[in-house]
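Only one protein chain is missing; all other protein chains are in place.
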Amino acid sequence: MTKYLRSAVLLLLVAALLPLVPAGTKALAQDKVTLRVTNWAGVDEAAEFQAIVDEINATATDFELVYEPKPDDYYVQLQTQLAGGTAPDLFWLDQNHMAWAYQDVLLDINSYLEADDRGAADPADYYPGVWQIVALNNGIYGLPWIAQPVVLYYNKDIFDEMGMDYPTAEWTWDQFQQAAIDLTNEEHYGFILNSWPPIHMFIWSMGGEVVSEDLQTSPIDTPEAIAGAQLYADMIYNPECCAPEEVIAEEGNAEMFKAGRVAMFMGGAADDLDRVEGLNVGVSPVPQDVNGGNTTFAWTAATVINADTENPDLAYEALVQLTEAIQNWKIVSPRISQTTIEHLVASEPRKEANAEAILAAVPDMRALRIIPRQDEWDTIFWEDFQDPLFHGEDSVENLAADARILLEDVLPIE
Amino acid sequence: MSTSAQTLDRDATMIDPLAQRRRRMDLLARVLIYFLLLVGAAIILIPVLWMISTSLKTESQLFVYPPKWVPDPIEFSNYVDAWNSLGSIAPGLTFWRIIGNTLFITVLAMFAEMFSAAVVAYGFARFYFKGRDVIFFIMLATMMIPPTLTRVPAFLIWRELGLLNTYDPLTVPAWFAWGPTYIFLLRQFFMTIPRDMEDAATVDGANPIQIFFYIMLPLVKPAFLAIGVLSFQGNWNNFESPLIYLNTTQMFPLVLAIRFFQESLSKEAPKWHYMMAMATMMAAPILALFFVAQRYFIEGLTVGAVKG
Partner (left out) sequence: MKGDPGAFATYYPTLLRYVGVAVGLAILMYGVYRLLRALGAKQESATGFSLILPWIVGFVIFTAFPIGLSFYLSFTEYNILWDSPKALEDKLFNYKRALSIKVVELHEGERPIQVLGTMSGNTPETVRYRELAQFTFRGKHYVLGATDGYFLKGVWLTLRYAVISVPLGMLGALGVALLLNQNIKGVGFWRTLYYVPAVLPAAAVALLWFWIFAPNRGLINWFLKPLYALLGVEPLGWFTDASLVLPSFIIMGMWGIFGANTVILLAGLKNIPKELYEAAAIDGAGNWVKFRRITIPMLSPALFYNLVTNTIAALTVFTQQAFIPTNREDGWFVNWFIYNEAFNYGHMGYASALGWMLAVLVILLTLLIFRSSSAWVFYEGARRQEGGA
């Protein structure tokens, strides 16, 4: 008797408990549609981003953005979420990861853009060299919100001490290299290279390419490309002009410039290198390329929409509003109409002194040409070309010839 | 009389140097043994002390040459700073939140894992049924399967269930006795218990469930505590599963949080003093538990292996 009683109680208990077991995480029903957005921002940046989100939420009538910062292991975590179907509706991707567009996980916003006449939604207002990171795989997969050109920061005090003229936009690479040698003595080095800025910039500057326009070849063994790579190899870790590897490992890369241990540094235009206390820093475009321009590398990223979003229309609306707001927050805006000193200073007042030099660098900047297997390409380019080159394991010609074969294996076949 | 005494005397004088030598050898051997033990202890302790020492240094003291064992000044604030910098990783992520997450995973998994292992081990040890030994052998054989093999499919299963980025994959399957070692250890222990005890209880009208809770479990206490420590340790330290299944920063356990110090919190120079503070904090609860339970622990741990 008791036995049956006990099983009856157990059964009742289960019957009572089972409905409580939710099948998974479900969004609560609300008047407004919830859209989740994530990025890699650390705490300070996240607070600023949250302010932008709050502002948009205050005016939006049909959606509410919920911000989930993901400061660590961003891409692995995001990829897992995409795979698991739990990824946010909107997220940031840097240019290398725009290759996800080829995996059909990003929403093609081309049709929306055609019907939209707002500034942030106007492809013609973006620099073509930057727009190419979203215009791929026969569609448009997001809106770029930043295009930071690499510029040359220089320590004026060291130049004055050595009695040398400040760098100008007219400098050739030969002049630059000579200056780096002349600026090196016991106390400081002329220049510092530590796989940053990317070698791509040097190759472009000499007239070479790392990926051809049709995405079919990686001609890094042409004489132009080799000249660029050779220039890089000649300077990196070479104590005659630049900080050696061990010294960088001990003292840090940008840290060395901030400590007055290096006279010239190539960094992103938004870096804080020109507002270090006690350091008198000037900014100039990088030296001239073979065509007389100042071709430079653009560090760029875009906000994109998850292809699996349940509300593509609202997500697109949020994307445009977010992009517009971020372009007024981050420097440098990738839009042609916003390439003005007023706009730059309004976004970042601390860049006022060097705004002109930064804007001079903008028109000649270039982003990568994104291919479907970008991550593999990047890995080969690093492991089989840059890394051995920087450590002098073989000649540029040999390394480039070998690496080209490997790189072209992962290029798309048409 | 005198002759025998003389003989004895002579024997004594003859043996004495030998005995002395042996005693000296014995002493030497003992000194050597303790010396070796001390060397071993030094090898064990020096890294641990170095960890604690580093965790109490200021950043500039990390560079001091030759290194100092006792930091000056002793910087207890490293611990507080390390906690606080965890809070700076993401909004809402505090040190207590991380400890809470870790304990939530550990306690749930540990309880289910111990309980189910005991139930299954009891079944294997005390009841005969067809195919029991084959099943037991299969269970032992699963120890050979590297977790690598089931990682991808398990991920896909949890994905189908819509339970990625929840604590479920880390806790709920523990009910299914996922630790063959624990079952094995407990079974060995159950087998040492004389059958009479159950028979007597059965005669008194107890059912198997009552026997299990009131007679068997108390008797295997050492083994149960041993797997308790092992299980706590295993779940507290588990790194692989949270790495795969958790995506929301605020849900991370301690072991994933420590990685922040290797990545986003150490842009250019690794913050060793913080990392060692975190490592010390992560190790402390386990060491404390181990010292408290060590007597049972070692007893419980050894029964299975030696008799197996």
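Per-chain numbering from 1; labels A and B assigned in written order.
The rule we apply is simple: a residue touches a chain if its C-beta (ideal position, glycine included) is under 8 Å from a C-beta of that chain, and two chains touch if they have at least 3 such contacts.
These figures come from a predicted structure and were not determined experimentally.
Here one chain is not drawn; of B:Y34, B:F76 or B:F213, the residue touching it is B:Y34.
When the omitted chain is restored, the residue from A:L215, A:A360 or A:A401 that touches it is A:A401.
When you scan A:E250, A:D272 or A:D313 for touch with the missing chain, the hit is A:E250. The missing chain lies against chain A, touching residues 7, 10-11, 13-14, 17-18, 20-22, 25, 38, 50, 66-69, 76, 79-80, 82-83, 100, 103-105, 250, 375-376, 383, 398, 401-402, 405-406, 409-410. Although one chain is not displayed, chain B still touches it through residues 30, 33-34, 36-37, 40-41, 43-48, 50-51, 54, 62-63, 65-67, 90-93, 97, 100-101, 104, 108, 112, 116, 119-120, 122-124, 126-130, 132, 135, 138-139, 142-157, 166-168, 171-173, 175-178, 183, 208, 229, 233, 236-237, 239-240, 243-244, 248, 250-251, 255, 258-259, 262, 272, 275-276, 278-280, 282-283, 286-287, 290-291, 294-295, 298, 301-303, 305-306, 308.
We adopt the following convention: only the chains that are shown with their structure count from here on.
Here chain A touches chain B in the complex through residues 23-25, 42-43, 46-47, 50, 68-73, 77-78, 80-81, 83-86, 252-255, going by the rule given at the top. By the touch criterion stated above, chain B contacts chain A in their complex at residues 88-91, 158-159, 161-166, 244, 247-249, 259-260, 263-264, 268-269.
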